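Structure in structure tokens, see below.
Missing here: one protein chain of the complex. Every other protein chain is in place.
Residue numbering begins at 1 within each chain, and the chains themselves are lettered A, B and C in the order written.
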Amino acid sequence: MKTLGRPFWIAVGWLMLLTVLAVFASWLPLEDPHEIGAAEARLGPSSSHLFGTDALGRDVFARTIFGARISLLVGLLAIAFGMLVGGGLGIVAGYFRGVTDQVISFCFFTLLSFPALVLALLITATIDRNQWTVSLTLGILSIASVGRLSRANTIVFAEREFVQAARVLGADSTRIITHELLPNVMIPMGALALLGMGIAIVAEGSLAFLGLSVEGDAVSWGKSIVDGSQARDLENNPNVALFPIGVMFLTVLALNYAGDRVREYFDVRETAF
Amino acid sequence: MRSLVLSRLAQLVLVLLAVTFLAFSAMNVLGDPLFNIVGPLAELDCDAVSRGEIASTSSSLDATRTDCEIVAEAKAEFRLDEPLMKRYVLWLTDSARGDFGTSFASEGVPVSDILKEKFPASIKLMIYAEVIALGLAIPLGVYGAYRANRRPDRILSVVSFGALAIPNFALGVVLLYVFGLKAGIFPSSYDSSSFRTELTSLFLPALTLGSGLAAGYQRLLRTDLVTTLQEDFVHMARAKGMTDRHIMFRHALRPSLFSVITVFGIQTGALIGGALVVEQIYLIPGVGRELVTAVVRDDFPVVLAGVTIIATAFVVINFAVDLLYGWLDPRVRAKS
Amino acid sequence: MRMHVPVNSRLAKLLGALLSLAVLAISCGEGDAGDESVDEIAEDDSDGTAVVPTVTTTVAPTIEGGITPGGMLRVGLGAEVDGLNPGANSMATSTYLIDFTMLEPLAYFDAEGNWFPWLAESFERVEGSNSWLMTLRDEITFHDGSSLDADDVIALFNAQLKDPLIGLALQPSFPLPFEGPAVERIDELTVQFNPIGPTEHFPVNLTSQLGMIVPSEYTEATQANSRKNQTLVGTGPFMFESRVQDDRTIVVKNPDWWGGEVYLDGIEFIIQTDQAIAADRLAAGDLDVVITSNPDAILTMRESDNVNRIENLLSSDNDLMMNTSRPPFDDLRVRQALTYATDRDGFSALISQGTSEPADTMFHPDLIWSNPDVVQEGNAPELSQALVDSYCADVPDNCTDGRIDMEFQHSGPSVVQTRIADLLTAGWQEFFNITVVEVLQDQLISNVAIGEWQVVAWRQFGSIEPDNEVIWLQCATADKFIALNWVRYCDESRDALMLEQRQTADLGRRVEIWHEIQVNMNESYAYVFMTHANWTIGSHERVQNICPQFAPTGEEIFCSNAGVTFFHDTWIVE
Partner (left out) sequence: MTFTLEQGEMLGIVGESGSGKSVTAKALMNLLPRTAEIDGRVRFDGEDVRALAAAGSRHFWGVRMTMVFQDPMTSLNPVKKCGEQIAETLRYHLGHGRVAAMKAATDLLEQVGVPEPGRRVNQYPHQLSGGLRQRVVIAMALACEPDLLIADEPTTAVDVTVQKRILDLLDSLRKERGMSMILITHDLGVARGRCDDVAVMYAGRIVERSSTETLFDRSRHPYTDALVRSIPRIEQPSHARLDPIPGRPPELIDPPVQCAFAPRCRYAQADCLESVPPTEGVGESHEFACHHPANTPRGREALANNVAAGVTAAGLQISYRKTR
């Protein structure tokens, strides 16, 4: 009997904890993440400021928790969008094959050939950058890889007896896709979604490094890390960058691990693409 | 084989058409090319001027032309009044001849000159990163599979998991700070003056990019190798008395490289121009940085040319990977 | 696809490159956005009185011993420059630093702040007119072997006049269309400049970009091929070797320099946009010289035992500007409300981190021009509410929920600029609904120049000679499509004062007038002065003698003019 194992549940626990903290951040006894000069600037970690304070005297712990809101949301929305569009197209391509497949696969390959960050830049550089548009941008980037995987899995399942049987019994395509294929393709896709969420969270950080993450005073992990990564801060107050880096690292690790376990658990063979 | 090449070439052309059209229309829809040419004059309502509602102005010091005349000239010269499709076709025919036009931002400089200057550093970085990645991943993947599910393999697995979860920018910043600035072991900025300085100055950025790649390759290789090692021909090789090293590297490795090669192709394609964060952190004058600047400046000709070349490289590399499959497994060759 | 008409292409960048007109690095942002302070090329009527701003220097004792020639000096620059051509490119601090190694000005400031002829031998007023006669030194040769003569000066000056950008700054003295030649050849070594209107001290103009002499062949070549702007030919102590944009520019010693022996073998200018990293590299010995106004970098250098510094606290200042030509900041009450709500103390403590002094006016208090009675308001949010209420009662359209709608623009991407925005908006948001807009630096400058803005953080003023500031304050430039008077604030009485100081040689009277102008500016609430910038030249201890430097004719050169300095008398000990 295979089990997901204790580390899997630790990973899930960490993700749950972060999610809860992020959702209820406003009601938690946290410092105001925007309040400047509430404390001395550039303090190290202490009991009153768990992660210390940044260059403007803001509480890094509060900023990390509030940052989780945007970072997790962006990760979630981005991959949800990728799943919806890419996953859907992939299933359609894999089920119908033929010309439909060729057209959709061609679109995927085109998207994949387009330098990803340039595409992200093209979009983010010209629009107002809030959590929705940044998510959308990263979601678009994920369409091709998600779509290719969903297509490949659909093809495998479409050959299986139960799908053939349903077809013989006269079920129409919509029914077969939604009732027979979707539930089966969902499992490898779910594993990929976890991995993809990690990628999206990191991508938000990359955008922040190019100054193209969410605008205004919205806090995200990427923006906090960039803020703490100035050479002098790294030297004197590494806590400002390292704590958000650590939290992001653990989150991505948890997502990767959970995704990997889910995949192994359901015995989905590792596919390159 | 020949039909494969032909169909791939056709695909290459089609993908490039799609990619460039996408980029072309995106830049035209999302950006304002006129602003790049005439600056704030683009904001002038020249229709209103021609109707006499607003006074004609002349701020260019060139007394012979009014502002609106300048705008009109620019529009004519850059075909801004033409429909998008026509402009695209014109651009396409020019660039097919290798003429990517001149940059908006660096006046009068041919785009091809700019890219010629920027691509080498990016490509060197990409090769370096891949050499590091494969140099680490192949021995460690082989070792992990050799010791599968035992302590060294478990440790490797934890390490590669960790390496995969470290964001590039975080690793880049920390490596730069620790080894570049504090320990001073490696130069902190790109130095192309000699092969040696290039090798040392690109080491940290290449390591930053390479470590994540290495972790990914290591995991793929290990998994596939473990499967391969259960194959009869491996037992056969052992029955023949071949050494473990010989078996791992000469028998098992090659048929286990498929996943790695596939991902390698995609990653390598993505690395050209995709290393922009690392180029930014380590100040490498590469094409990634150039593209970032060009995009935010709406420097269309540079962006379009960059995108075209990178997409071409991507498609070509993946084509090469398909050919590599044939080398890896003669059965694939036979099929195609 | 791209333009072939030169004027068109110049125009494309006209406003974007207006940065070359101002000392406006837009606040201490050169950290990572590539912001860059720029030296003035504005016309100037300084009277030759010694009004020397004392440069605060902090120099560790130099190692005693003889001069050791040889070695490459590695200089870290905070921003790359578009090109090196003084006839075509915007001159920023980086450009001046690079260019002054290869070419020489017609005139420059001595250690006292007075001008002296350098490539020129003499200047002479032409009696009964506004014209000036200039005689060049004989037997000066360029790096390409050609001799310096009147044609070189004329070719360059005409190129600059025709340049929409550089010409703009020259307009007050050389307006277009110009009647008769702006500059005439008298004989092989003599040139006559014909400005309109009296200019008592015309040679001061030639201490900057306008007087940086290149051979006429170079000027012609660059006009034919703008690629050539990436090279440079001059008469100076170093010669152009190579340049890779965004990477490095290398110059090598000119063995035949007329000014005598140059100690260094050459200089390598390396772009390091993150100045704090540049400071670390300096301390690590990876760079020899770093020139910066970035607080992080200055602090790092102060903490490094092996780094010598020359800190100049007197140059430009960091300020906020409000656009008085558009609502809501056309209303004095709104400007006052914003001023009171501005966290100047926080800016000083958290952004400048004590590296520079708080500013009350455009002049540093150590300068005679500074009016000690003028106090910059701020950190008094309690005064804002009544003003906001009053405004919102009058103009409810510009208010939402009892707060005034406003937009704050800053350049980016830049960590420092983001911090400044966070800091300022935190103080304002009680009274204002703020939209923060991040744009590229040249886009920001362009927006400001055409009046498409409300509030920005800026860097302005700080010239050696206050007359240079007139152009930024005059009504004459306030209401144009492109305004050099960024805030577009016009006051006829202030214009009259500025004209009067230009016409008098009496230092006491001029000081009085500038005191009055500062009161006027203070009461207009168009600027909120935050701090005076600190321009610091940091050098590794092995680098000897950043200052003093001497001109070939023996005058001691003014050291660290907003970070601009020379290197021909510098050497390295191992």
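One rule holds in what follows: a contact is a pair of C-beta atoms (placed from the backbone, for glycine too) under 8 Å apart; a residue touches a chain by one contact, two chains touch by 3 or more.
Keep in mind that this is a model prediction, so the values were computed, not measured.
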item	value
Omitted chain - touching chains that are shown	B
Hidden partner chain, touching residue among B:82, B:231 or B:322	B:231
Selected from B:86, B:116, B:182 or B:254 as touching the chain missing from the view	B:254
Selected residue (touches chain absent from view) among B:154, B:182 or B:331	B:331
Touch list for subunit B against the chain that is not drawn	231-233, 235-243, 246, 250-251, 254-255, 328-331, 334
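FYI, only the chains that are shown with their structure count from here on.
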item	value
Graph class of chain-chain contacts, one of line, ring, star, complete, other	complete
Rounded Å distance between subunit A and subunit C, as computed from the means of their C-alpha atoms	46
Intercentroid distance (Cα basis), subunit B paired with subunit A, Å	22
Chain centre separation in whole Å, for subunit C relative to subunit B (CA means)	38
Numbers and ranges of subunit C residues touching at least 2 other chains	277, 280
Two or more partner chains touched - positions in subunit B	181-182, 296
Subunit C-touching residues of subunit A, taken from the complex the two chains share	34-37, 41, 55-57, 210-212, 215-217, 223, 226-227, 229-233, 235
Subunit A residues within the subunit B interface of the complex	106-107, 109-110, 112-118, 121-123, 125-127, 198, 202, 205-206, 209-210, 225, 229, 231, 234-235, 241, 245, 248-250, 252-253, 256-257, 260, 270-273
Parts of subunit B lying in touch with subunit A, wherever the complex brings them together	11, 14-16, 18-19, 22-23, 26-27, 30-31, 161-162, 164-170, 173-174, 177, 181-182, 220, 223, 258-259, 262-263, 266, 269-270, 272-274, 276-277, 280-281, 288, 291-292, 295-296, 303, 306-307, 310-311, 314-315
